[in-house]
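Removed from the display is one protein chain of the complex; every other protein chain stays in position.
Chain naming follows the written order as A, B and C, and within any one chain the residues start at number 1.
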Amino acid sequence: MPRPSRLHVPRVPARPGEAPDFSYVSLSPAGAVARPDVNAAPADIENLSVELIRVLDDEHVAVGPWNPHLDVDVLQVALRHMVLTRVFDDRMLRTQRQGKISFYMKSTGEEAVAIAAAMALRPSDMLFPAYRQQGLQFVRGARLVDLMCQLLSNTRDMCKGRQLPVMYHSVPGRIFSISGNLATQFPQAVGWAMAAAIKGEDSVAATWIGEGSSAEADFHHALLFASVYKAPVILNVVNNQWAISTFQGYAGGEQRSFAARGPGYGMPGLRVDGNDFLAVYAATEWAAERARKGAGGSLIELVTYRASAHSTSDDPSRYRPKEDAERWPLGDPVERLKGHLIRLGEWSEEQHAALVGELDAQVVAAWQEATTYGTLTDGPRLDRDLMFEDVFKELPPHLVEQREALRRERS
Amino acid sequence: MPRPSRLHVPRVPARPGEAPDFSYVSLSPAGAVARPDVNAAPADIENLSVELIRVLDDEHVAVGPWNPHLDVDVLQVALRHMVLTRVFDDRMLRTQRQGKISFYMKSTGEEAVAIAAAMALRPSDMLFPAYRQQGLQFVRGARLVDLMCQLLSNTRDMCKGRQLPVMYHSVPGRIFSISGNLATQFPQAVGWAMAAAIKGEDSVAATWIGEGSSAEADFHHALLFASVYKAPVILNVVNNQWAISTFQGYAGGEQRSFAARGPGYGMPGLRVDGNDFLAVYAATEWAAERARKGAGGSLIELVTYRASAHSTSDDPSRYRPKEDAERWPLGDPVERLKGHLIRLGEWSEEQHAALVGELDAQVVAAWQEATTYGTLTDGPRLDRDLMFEDVFKELPPHLVEQREALRRERS
Amino acid sequence: MAQMNMIQALNSAMDIALGRDPSVVLLGEDIGYFGGVFRVTDGLQRKYGQHRVLDTPIAEGGIIGAAIGMGVNGLRPVAEIQFADYIYPAYDQIVSELARLRYRSAGAYSAPVTIRTPCGGGIRGGQTHSQSPEAIFAHVCGIKLVMPSNPYDAKGLLIAAIEDDDPVLFLEPKRLYNGPFDGDPAKPAVPWSTHPKGEVPEGHYTVPIGKAEIVRPGNDITIVSYGTMVHVAQAAAASLGLDAEVIDVRSFVPLDVDTLVASVKKTGRCLIAHEATRFGGFGAELLATIQERCFWELEAPIERVCGFDTPYPHAFEWEYFPGQARVATALARVMEVR
Partner (left out) sequence: MAQMNMIQALNSAMDIALGRDPSVVLLGEDIGYFGGVFRVTDGLQRKYGQHRVLDTPIAEGGIIGAAIGMGVNGLRPVAEIQFADYIYPAYDQIVSELARLRYRSAGAYSAPVTIRTPCGGGIRGGQTHSQSPEAIFAHVCGIKLVMPSNPYDAKGLLIAAIEDDDPVLFLEPKRLYNGPFDGDPAKPAVPWSTHPKGEVPEGHYTVPIGKAEIVRPGNDITIVSYGTMVHVAQAAAASLGLDAEVIDVRSFVPLDVDTLVASVKKTGRCLIAHEATRFGGFGAELLATIQERCFWELEAPIERVCGFDTPYPHAFEWEYFPGQARVATALARVMEVR
């Protein structure tokens, strides 16, 4: 008789067919967490990694010491970016379903994470995203057509056809090239920040990683190097509860918050309501100021929920309750910011519907233009010689030879 | 004019020519730290990662709640193991200096770390050491001659000539094979512990890593997997202040204790006086009991000092003050245990001198025997066919061919 | 016998291994409750429980590190790396540890870990879902390395791998999961049920590691290939009406040199085809081995048809992929030499 296993396996709160269960998410009331000085010693502010920094309360009122007191026009711009992200995601999903692009990844439900952070940072700060922070592109002024051409791998693709859809970058927007290999950007962002410090500049690097990806070695290397050299970096863990089918408990979230890793390395860790635009903004502002003052990096856990599928290759109804997203206790980031503006008397349902319509029309128009530059299957195509370029700065002889061979084959 | 660098670089307290400076080591008085229940929640015992668990006070008296109350004969056995380790190290260094072995690594000043842990564990527990825990071998009953034959890569070498000196193992002693690649044993120990749990056994795995090596990815993987599956494992970080020439501040020790990484992953972290046999014993016992009860792994930081060179290839006078070791605030582990036994009236300087003499004679005798089985340069040699074995369980055709080619070459 | 695609065949192999030997455990990202992103482990956690089919953190290095420890403690872990492109974070644990443990400890310790991972292109996966890293593991001593090209071999080789006391890296050409693929993406997909190797016994059997297979005997030229390219090569030879002898390498380490050499001695000509990039690829070792042993019988230079020495580009998948036309051109060239 074999003995029964004694191994602990993380509990997954609810599976398909079961009722959603978010009792595991520990919440703090909006406004309840103190905002320490940006130079505070990490050991004195460990509570930030346990509590939950929130600004918007259930009545959509901004409360407490983390309220960034933003002007209404800033809030309206933020809402616009968030709605655009959502509209864009929805349309692009449809184009994928129609077979126009090979793959897509939505950020639905976590738009505030990227947009608030990008707005709280300076244009000179460098961003190292994972694949689900498309909001950064909008804040940093990307043209919709340019993003779409990347998705289409067409003749105007910024990646020259080399990357899967959504693996954007932007040199003018200071957004780094997205990698398909999870987590690798994390230590790179720290290195970038170290270089900024070495050059005596006060720019900050910010980077994002999924809570699932935080299990990778790169996460540790980033925290360690950031701590050792006090690099001016903001390390964001987007805890959207799921990594494809794997619950965050399998990434260590069952025993402790992800924010708590920060204090373990002698760095502040902030646990933040990721669906609260104002809270994300305020936390990012705090960490950026801290970094710019030379006090070193911070780890920010953004507590949010991946409301859509992992990607167009995924079907979440196989591994979690269908009603999960609606029951997520931190609500929807777009609805919450919208509610706040309405509450302030600076927005209305009518204005909102008009905005959605306007942005949707923009997206549709951009898509029409983008497809004129070709799609994966139709229209103009990138020159296949491009396949051999940029492996090195200059083409070495063996790639010249291979390029010629392909030319001959296709002539 | 380039701007001055803003990068933070860890401070090294003292370099050659400067006075030793250990003001950075935060101490707690012996007996001052409470001993929580072994089932305590990690969040409730974070103080253990900040304070310093100590039992032996400056008068060599065992005090406080962590006193393991060991019998005198156990203490005498412990002292014997520690003295043997030291004598063995000293003799083996000399044989290296005489060109008899190619390389050696001493554990001088940190003997308590391995010996107390091994004595506190059960023989059925599995040990995954780094290269500086030779004390484990003595506790687990290794024959001196067997260890020496490994150092000599001779005809009785347990590693069949394949490993550098000190890369021992022991199947009956349940000591894993030491790797030259730092840190790799850490997640392996966790996997071993997971397997023990899966099989329903109550054995514990213990593993050791240098504080410098804790920077490697494997350290993170180990903590993470141990936390996720509550594996019955004891993760020991031997903080002997130096990693070759690199001060522990470069491994993250400037901002925070290494023990504090534990709570970051939701696991207890214990900061322990590594030169205090009783403290190391007690902490190991606590962690083992916790693990056996199913409450999961623990991280133990052993605060100690590498009193000798890194290895026979190293010269520490190039990078730290010569008088450092003497001024180390936690003293010498052998002297402290000896002082404790004397204080108990169970030991004397005369007995000690006799013990040193006896063990030294044992070591010398064993060396004489070991060299009759060959040395790197003289005497009988391993069959060179062995070079091709154990790459795979059975020799594949290409290795048979290569073995034959070598036979022909040498005939 | 049953009809199985490669996914079902692999699933059946693990089902049988789990059923026969309580020390077999599976671990990997998304493999448990979900059954794997390619569904290769579908249903196994339900059948064998969460303690034998483990979902893991996303940490390939940790997965292999833990698997080694499990192997040392008497289990037979089968670890999945979600895509071969993501095996690099585990490279150190594989080459420095898993592959060397038996050697460095003179047999005192070893870990019978099997690592499964989907490889190869042709699924529009772009540069990070299309790689074929066999060469960087073939050069490492101490780990066996195999790749099946059909469901029958997939099941038999996987059972053999799990039962093997040495570590085995098991590469799964994902383009073949659902059906044989002759390199023409425009043709409608063909299921394995149309192929004789889609007939798979339901029970236990093994395909020996270390043996190549002559999938088509012939006399004009030897085509040495593996994985997806076995099917492309056969189609290319057929398109030219060549009487080619097509060899499926199947096992890189150990390599079945005798079968290769006997064939080339017979045909006097040889073409090597693989998807991986050419420079320093496994084709170089195949070519070198054959040249060393068949020099006097060779009537023409051995040629290699491989992936170009660039990452696998999303937009140029079918220009990149060494398809039928490229193989056929090379075959014609080698045959032309008199």
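In the analysis below, contacts are C-beta pairs under 8 Å (C-beta built on N, C-alpha and C of every residue); 3 or more make two chains touch, one makes a residue touch a chain.
Nothing here was measured: the structure is a model prediction, and the numbers come from that model.
The chain not shown here makes contact, within the complete complex, with A, B, C. Of the options B:28, B:76 or B:102, the residue whose C-beta touches the omitted chain is B:102. Here one chain is not drawn; of A:159, A:215 or A:279, the residue touching it is A:159. On the side of chain C, touch with the chain left out of the figure occurs at residues 61, 85, 88-89, 91-92, 95-96, 100, 103-104, 127-128, 135-136, 138-142, 253, 255, 276-277, 279-285, 287-288, 291-293, 295, 298, 300-304, 309-311. Interface with the hidden chain, as seen from chain A, comprises residues 126, 128, 157-160, 162-163, 167, 169, 171, 176-177, 179, 181, 184, 186-196, 198-199, 205, 217-218, 220-222, 224-225, 228, 389-393, 396-398. Listed by residue number, the positions of chain B touching the unshown chain are 2, 5, 7, 9, 12, 15, 102-103, 153-154, 157, 160-164, 167, 179-183, 212-213, 215-217, 243-246, 250-252, 313, 318-319, 376, 381-382, 384, 386-388, 391, 398-399, 402, 406, 409-410.
We adopt the following convention: only the chains that are shown with their structure count from here on.
One simple way to say how far apart two chains are is to compare their mean CA positions; for chain B and chain C this gives 41 Å.
Shared contact sites, meaning residues of chain A that touch two or more other chains, fall at 2, 5, 7, 9, 215, 217, 250-252.
Of all residues in chain C, those that touch two or more other chains are 51, 56-57, 59, 61-62, 89.
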